[in-house]
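One protein chain omitted, others in place.
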Amino acid sequence: MPAHDAEFNQAKERLNTLTEAPGNDVKLKIYGLFKQATEGKCTKPKPGMMDLVGKAKWQAWSGLGDISQDEAQKKYIDLVNELVAAESATSSTSESTGDSKFKMINVTKENKIYKIMLNRPAKKNALNHQMYDEIIQALDEAGKDNSTLAVITGAGDYFCSGNDLENFTSGAGGDIPGMAKAAREILLRFVGAFISFPKPLIGLINGPAVGISVTTLGLYDLVYCTDKATFHTPFSNLGQSPEGCSSYTFPKLMGTAKASELLLFNKKITAKEALERNLVTEVFPDHSFQKETATRVEQYAQLPPQSLQISKRLNRRAEIDLLHRVNADECDVLVERWQSDECMNAIMNFFKRKTSKL
Amino acid sequence: MPAHDAEFNQAKERLNTLTEAPGNDVKLKIYGLFKQATEGKCTKPKPGMMDLVGKAKWQAWSGLGDISQDEAQKKYIDLVNELVAAESATSSTSESTGDSKFKMINVTKENKIYKIMLNRPAKKNALNHQMYDEIIQALDEAGKDNSTLAVITGAGDYFCSGNDLENFTSGAGGDIPGMAKAAREILLRFVGAFISFPKPLIGLINGPAVGISVTTLGLYDLVYCTDKATFHTPFSNLGQSPEGCSSYTFPKLMGTAKASELLLFNKKITAKEALERNLVTEVFPDHSFQKETATRVEQYAQLPPQSLQISKRLNRRAEIDLLHRVNADECDVLVERWQSDECMNAIMNFFKRKTSKL
Partner (left out) sequence: MPAHDAEFNQAKERLNTLTEAPGNDVKLKIYGLFKQATEGKCTKPKPGMMDLVGKAKWQAWSGLGDISQDEAQKKYIDLVNELVAAESATSSTSESTGDSKFKMINVTKENKIYKIMLNRPAKKNALNHQMYDEIIQALDEAGKDNSTLAVITGAGDYFCSGNDLENFTSGAGGDIPGMAKAAREILLRFVGAFISFPKPLIGLINGPAVGISVTTLGLYDLVYCTDKATFHTPFSNLGQSPEGCSSYTFPKLMGTAKASELLLFNKKITAKEALERNLVTEVFPDHSFQKETATRVEQYAQLPPQSLQISKRLNRRAEIDLLHRVNADECDVLVERWQSDECMNAIMNFFKRKTSKL
């Protein structure tokens, strides 16, 4: 018989205190452990072929096999504690910065450097709609204040795991065309904010980068990364298509044959490969990454700010109109993609795979 | 009342004979038609927000609106027949190369891969006019059939030794302006077929590549090569000038200073140098080249085909008009070149050198 009843019940309560719902994969893990803890081993028949969600839940439960109800309780308790701790850790680090208008990012302004830190480490800094909005706001502010340059980096182990796929499942009442249209607007504004940003924009890639956090790299002026960073744009796996102007910038940076390997064929590359492909400026050993890049950025921030802005504008002048056009084209194509069978199936399979790994 | 009951029941049976399950989107179509055929118009309420699969099925059914059960049966029967026919067509062509309309190339269609093998190994796969024509035809066919992507490779030790210089000496009665004009037309169409090809195009460079088989590499989406491959564009040696859009793609891929070394100064480069210059995506040891690349290409061919096509189109969108213009410019310049003394002398010297080596 389960031996941690009191703690288990506490954990159930604490789960409700999370301000942000965990991802589907975590939800399924919680579901499986809860069932195992309260009902024991799964003996239900596997749901039918087309009942994807039922099957996902069944797999989460039956995948636990013969572990005891007691052990399931313990795992459940640990998992909940972990989630609660991650969330409170996040909110406490963001306190220090004090810019209370941002919840998902952490903004600091020091030594003429406007620094944006993606701050959702429990979700690997995946971008939900609020986060897109806050980054747009922050870039707008950084473009106008008295900082010399802006920096974007991530909190925790990841730089950014890309677009939060829950953006696709959390829509209002399943109005898919409406959701797609809204997503288009926010994506267009988000990438547009990078294209038009008037000061030098420096990316400090502190860990793995996925999707739109990779595709927008072509719009930064300088990109430093740790040797632990990887770069992955699994669009066609998800039935989707490139954004962030990557359909234009990637072939320009590395040639079509290497760009397609990333944008069409889902190749994940290392920091060294990203350097060779001109996505990043320099790679640093992880242990010295923070220190080395901070030193450089501080030097750059002391350079004549007008000269920097004017030089950046010159560098971009020949193609800024084209970049905005490419952005709009990419967004239009994505609206169709998001409503396509390929994309629906791929996203369903994505959540199914996540579940089957439990 | 449904009028095709017997045929409908047969179709249900035939559906089970498919060796490969259709995609989710087709499954949903089948589901909708089956429900409409057997139960009539959908009157069930729309499933809840998070029931993605239930909603997908509901949409497939209710999307059929008021069509009669009879019509649904017919559509169901047609769809199943189509699927069965497609599968048997694929499996029968894949048995052998057998496509008798091609003499100079070898075409196979297997696992959604349309594979073109240049098949004139005794001439190192040099391109004569018939071969140009057959490749154009094959690309046209590959763009329209149900393959996901196309592959070009060579039979024997060479990938391709370029334009067959005998094209210049085998003309009708020495009408050089006429020959030049005809050659221009075929070159324009040949390169145009690469520019406009709508699906991913993969080059498997199995050995040395010369001339137009190198210059067109900038128009592929992925290029794998063996470490025995070399790349050579000896245009000015022959009094000629670049084609295959290389006057545009090469400076873009590797910068003007390295592009001119190839296009103006006849430098022959190794596989490794071609990798560094962004002409190829990856180099493989010769002994594992065939196996490694086959594995990769088979994986890619299973990706969502619409997503791939749309992503490729995006990658090319910003410059497709320019590519066609560059192609026309290059062809126009070559018509003059072919009639120039420099070119005549160079080609005569080429054959003289060949002869003197005998």
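Brief remarks follow.
When the chains are written out, they are named A and B in that same order, and each has its own residue count from 1.
Here, a residue touches a chain if its C-beta (ideal position, glycine included) is under 8 Å from a C-beta of that chain, and two chains touch if they have at least 3 such contacts.
Source: prediction; values computed, not measured.
Across B:T17, B:T38, B:Q130 or B:T256, the residue that sits in touch with the chain not pictured is B:T256.
Of B:Y76, B:Y248 or B:Y300, it is B:Y248 that touches the chain left out of the display.
For the options B:N81, B:S236 or B:T270, the residue in contact with the chain missing from this view is B:S236. Counting over the whole complex, chain A has residues 200, 217-223, 249, 252-254, 278-282, 300, 303-304, 306-308, 310-312, 314-315, 317-318 touching the chain that is not drawn.
Contact between chain B and the unshown chain involves residues 235-237, 239-242, 247-248, 250-252, 254-261, 263-266, 322, 325-326, 329-330, 333, 336-337, 340, 342-343, 346.
Following the convention adopted for this analysis, only the chains that are shown with their structure count from here on.
Taking each chain's centre as the average of its CA atoms, chain A and chain B sit 34 Å apart.
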